[in-house]
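All protein chains of the complex are present and in place, except for one that has been dropped.
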Amino acid sequence: MPKSAGHPAAWRTIRTDLRRHWSIYMMAMPVIAYYAIFQYGPMYGLQIAFKDFQPTKGIGGSPWVGFEHFNHFFNGIYFWRLIKNTLLINAYDLLFGFPAPIVLALLLNEIRGRLFKRFVQTVSYLPHFISIVVVAGMMADFLSRAGLVNQILSSFGMTPVDFLKEAGWFRFLFVSSGIWQSVGWGSIIYLAAITTIDSTLYEAARIDGAGRWKQTLHVTLPGIMPTIAILFILQMGHMMTVGSEKVLLLYNPLTYSTADVISTYVYRKGVLEASYSFTAAVGLFNSVVSLILIVAANSLSRRLGDNKLW
Amino acid sequence: MKTSAGERAFGWLNALLMIGLCFITLYPFLYVLFASFSDATSFLQSSGLLFRPAGFDLGAYRAVFHNPMIMKGYGNTLIYVTLGTAINLVMTAIGAYVTSRSQLYFNKILMFLIVVTMVFQGGLIPSYLLVNELGMMNSMWALLVPVAINTFNLIIMRTAFQSVPVSLEESARLDGAGDWTILFRIVLPLSMPVVAVMILWYAVGHWNSYFAALVYLRDSEKYPLQLVLRDILIANNTDTMMAGSASDDKYAIGETIKYATIIVSTLPIICLYPFLQKYFVKGVLVGAVKG
Partner (left out) sequence: MIRKKQVIPIIMSAALACSLAACSGKDGGTNAAAGSASASQSANPPKLTDLKYWVANHTAATSQMKTYAEMGMYKEMEKLTGVKVDFQHPPIDTAQMQEQFNLMIVSNELPDVIEYNWINFPGGPQKAIKDNKIIKLNDLIDQYAPNLKKLLDANPDWKKQIMTDDGSIYAFPFLRGGEKVRVFFGPAIRQDWLDKVGMRMPTTIDEWYNVLKAFKEKDPNGNGKADEIPIYLDKDLFNIDAPFLGAWGINNSFYQDNGTVKFGPIQPEFKSFLETMNKWYKEGLLDQDFAAPNAKLLDNKMTTDLLGSTATYNGGGIGKYAGLMKDDPSFKLVAAPYPVLKAGDPAIWGQKDFAFNGIGAAITASNKNPIETVKWLDYAYGEQGQLLFNFGIEGQSYTMQDGKPALTKEILNPSGGVSIQQAIAKYNRATWSAPFVLSDDFQVQYMALPQQKDALAIWSKPTAERKMPLVTPTDEESSKFASIMADINTYRDEMLLKFIMGAEPIDGFDDYVKKIESMGIDDAIQVQQAALERYNAR
């Protein structure tokens, strides 16, 4: 980031920079305007996290309450469980869900038949379009006590498992169904990145006697590394969020101990009392943690391979 | 080119794996398709896998297409998707180009400020008031302008732009090309695969979006397809009919209409990807520009 702008030397640098690149800065105007108006403009709304927001009084007119909402959240008896569950689901997702589309893209890249490849690509991205409600409904059907999965299990002589009622299974089911739904969709960006790799690099590798495995390892993977790194950094920004919709459809009080996450807790509290302020306070807390994680991931990635956001 | 036995074996294994993947990703879609053509009672009585509709019935589709708004919804969505994606592409490309110029003094701070908006948002109420003040209420611009740039997409595009060889840009500058020329004549053509991804992401995003329409549109004549379908879905949700009476034919389709709306709403958009796949062919583009 730029050094303190009060220094005369810094001013000189800025002046030169503006003079030299004025055409790019002019070009940036609509983008800067967009971010200023539509992203930073509404940010005054964050203050309701410290207020008791009342629709009749508006954002400015609602009374300040300081950290009251934060205290309620942090002091709730389920606070640590919520944090743990949220982080663990995301950690599983990072561990398995993040690499899955990369692996799929690499495997697709190895397919020689063009039509077959296109077919697999198209088919594998279909689940992305099926709504969560239907996905959850199918899971409940197939995973129930008398469902398909248990029929298969018992035909192999195994004892049936009541998957959706056992807390131990929740994370696995949640993350794996998520992978199933998004792996094809997620692989698209990597497939695009692979196509932009300079083909002369492959030729050079072949001349050096590299087989396909070596080519993948030494050309393809490094070629998409910037994309991987950037997506990794951005993924860190989601470590504190698990969407409530799917959890609400899949969990029940028996699996609360592993399934109840921040967003579902906020949802249940919202049923008792529509509280913009509490929701905003939790959101702000998540945002702060997310930003810290992004900054950390960014500096880690910069140190490891000079792939960085800023 | 010679391939080793190990590589051939891998090829077969890989193909098998992909076929397996196709099955588990295609089947649920077929399930939805079959369910949508099923008779509701038979469908409820069935459990487990479906390999054909459970009792053939077109009631669900009849209910969907009976709605007078459905065609209008398709038309509106088409306009929003086309126009919205065009705005997105221009704005995102400019943003990605500017932020990929690492020689700018303000590059880092700009990028940081942009990333901040990914995690900090003002919330619905101030956004609503803003749209209201800008006079965009009940107009399609409310659905397009506030989402002109998706920061995630901007960052992905920027990453692609960064991998365009600097030498090409420098030689163009020597030939007197300005930034606009470089962006549209060199950087974008070299990044066509990513542009294709952006088209896909933005178009699907607009296609599926309903929340902005819900909040900003008053006039149902302007409703996008998803909102029309939501109304149909809610209207046929049997669980919410508490005091309703029994002879309703609705109960006969309440279960299956959920699936019919998915088919109706996704079939057109999933056809987009195969068309975009031609930009995913390796090496063609770099060669074309270089030559």
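Lettered A and B in written order, each chain numbered from 1.
In this section, a contact is a pair of C-beta atoms (placed from the backbone, for glycine too) under 8 Å apart; a residue touches a chain by one contact, two chains touch by 3 or more.
All values derive from a computational prediction rather than experimental measurement.
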| item | value |
| --- | --- |
| Contact set of chain A toward the excluded chain (per top definition) | 52, 54-59, 72, 76-78, 137, 140-141, 144-145, 162, 164-165, 252-254, 256-257, 260, 265, 268-269, 272-276, 278 |
| Residue ranges of chain B at the interface with the undisplayed chain | 40-41, 44-47, 62, 66-67, 124-125, 128-129, 132, 214-215, 218, 220, 230-232, 234-252, 254-255 |
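The criterion applied here is as follows: only the chains that are shown with their structure count from here on.
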| item | value |
| --- | --- |
| Averaged-CA centre spacing for the pair chain B and chain A, given as whole angstrom | 17 |
| Residues of chain B that touch chain A when the two form their complex | 1, 3-4, 7, 10-11, 14-15, 17-18, 21-22, 24-26, 28-29, 31-32, 47-49, 91, 94-95, 97-98, 101, 103-123, 125-127, 129-130, 145-146, 148-149, 152, 155-156, 159-160, 162-163, 178-180, 183, 190-191, 193-194, 196-197, 200, 258-259, 262, 266, 269-270, 273-274, 277, 279-283, 285-287 |
| Residues of chain A touching chain B in the complex | 1-2, 13-14, 17-18, 21, 23-25, 27-28, 30-32, 34-35, 37-46, 48, 59, 104, 107-108, 110-112, 116, 118-127, 129-131, 133-135, 138, 141-142, 144, 146-148, 151, 180, 184, 188-189, 191-199, 206, 211-213, 226-227, 230-231, 234, 237, 276, 280, 283-284, 286-287, 290-291, 294, 309-310 |
